[in-house]
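Handing you this structure, nothing more for now.
Removed from the display is one protein chain of the complex; every other protein chain stays in position.
Coming up: subunit A.
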Amino acid sequence: MTTAPVPVETASAPISRPRNLTRWLSTTDHKDIGMMYLALGALFFLIGGVEVLIMRLQLARPGNTLLEATTYNEFFTLHGTTMIFLAVMPMLLGFSNYLLPLQIGAKDMAFPRLNAFGFWLTAFGGIVLYLSLLEGPPDAGWFAYAPLSERPFSSSLGTDFWAAALLMMGMGTTLTALNIIITTVRYRAVGMGLWKMPLFSWMVFVNSFIIAFALPSLSAALIMLEVDRALGGRFFQGGGSPVLWQHYFWLFGHPEVYIMVLPAWGIISEVIPVFSRKPIFGYEFVAGSTVAIAVLSFAVYAHHMFAVGFARPVNLAFAASTMLIAIPTGIKVTNWVATLWKGSIRMTVPMMYAIAFIVQFTFGGITGVSFAVLPIDWQLTDSYYVVAHFHYVLMGGTLFALLSGLHFYFPKMTGRMLSEGFGKPAFWMITLGFNGVFLVQHALGMMGMPRRVYTYPDLPGWGALNMFSTVSAFVLGLGLVLTLINIVISWRMGRIAGDNPWQAWTLEWATTSPPPRGNFVRLPPIKSSRPLWDLAHPEDPDHQRPTRHDQQGKGHIRPEEKGHEQ
């Protein structure tokens, strides 16, 4: 097969399904649950987005009085909690749920009903969080540092709602993670060895171990906090230790950062090869570095606490581990870039988001390393520089990967293509808007602006940069609205996608769009990580190439590839 991967019109129309409410409430199909996770994530993303636009309005001018101090604090607490636990995590779990069984050639998850249960726990967690509006929302920030989060300083029930919501969502996520682990171990199709799994599945698999080990730390901390709050315990107050809370929280919280980025890397590792028309460069390194990151992610957590006054050796140890984790992360970036090399690059909308991801994620990664350089952290931690840094990673990184994934997998999920006419302008608005919002915040941090302030004095430059940031936020918001419109319109009247509109090579593209219940009528033979390539190129299948473990030169190498053989 030699044609370009432009979407091709095929005869198979999207399969229509029953559309009643009971079906969605009772479904255990992994694709339905995946879609519901995505919808849940999108809904809360909208809520968290509106919250932040109002916050940006408050910050547009020094001394603005749109929001009161406490209201602003409630807003950023809700914004952080919502975006992390109710927007980004559900959207990532949505892709994981939808794609993992398809990619490994399974009919469904190992425990479909547990899967549904996990989703509903998350959904109800979201409801509980927002029920706090009745009692006064939480206002201690998403990491709720003790003793500010303790009863004497946060007396409303908001923090209790917050803790209950996180416990529920945490449990739902953990169950889903266990389900993913078991599904991956037990339900791979015949022929699909672990080292032949598509990279998205690889990362989701590894990610599930991080979830399973990190979330208990959060749950334990939340229960201790509630013992303090409800029963007058002394874990983090009285004779207890406020810093202990930070240890528990970040032992969860830093792995959480990777939980939010691994599946995003997975999406990027699918999109870039397809639109470069090449396999991923260094599959084993991309997959293997993920394992290294999973392990290291538990060993770096205290870099969130460099200002608490640790002894020198403790600080140095966490600085070293933080620098170390930059290596496997950097390996991923270099491999994505190397995948572009000598490719035949198609700048589709998903590819544009993937490229923006590389640029922005690299930027956020580098500012991350600057925090491992401890004296810099001693200046800039808890300033706007931090806000800029982690939004480059989580928004410029993860959200862009999600948008890439949305444009890439929408045809698989709905049977129709998203419109490029909407997609491209939306991309530019989102990209320019995003960078406009956050680039200047690095400068604000260096100018001395602390984060989490509801207002600020009229110091030279502060007003102008904040105004610029606010205006950009609205450009970004418009781009996202345009994307939403694109989804709604294209879902109804987008071009019919066919099974494999991008001419990709992994199993999810070997079935109809959307896939039927049970996913596959018939699986192609699986002999490499690109079964559909092998099918289309019987003269040059992947598995006949020399591999790293077989240096004997069996199989053939095309002349133009000489010098790059392994």
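Annotations for the structure displayed:
In this text, a residue touches a chain if its C-beta (ideal position, glycine included) is under 8 Å from a C-beta of that chain, and two chains touch if they have at least 3 such contacts; residues count from 1.
The rule is short, and it goes like this: contacts and distances are computed from a predicted model.
The protein name that UniProt records for the chain not on display, among "Putative ABC transport system permease protein", "cytochrome-c oxidase", "(2Fe-2S) ferredoxin domain-containing protein" or "Xanthine dehydrogenase family protein molybdopterin-binding subunit", is "cytochrome-c oxidase". Note that of A:L57, A:V227 or A:L324, the residue touching the chain absent from this view is A:L324. From the set A:M91, A:A163, A:A372 or A:A510, the residue in touch with the chain omitted from the display is A:A372, counting the whole complex. Here the missing chain is touched by one residue of A:L25, A:A230 or A:L459, and it is A:L459. Taking the complete complex into account, residues 2, 4, 68-70, 73, 139-141, 145, 147-148, 153, 241-243, 276-285, 307-309, 312, 315-316, 319-320, 323-324, 326-327, 330-331, 333-335, 337-338, 340-347, 355, 358-359, 362-363, 366-367, 369-370, 372-376, 378-383, 445-448, 450-457, 459-461, 540, 542, 545, 548, 558, 560-561, 564, 566 of subunit A touch the chain not shown.
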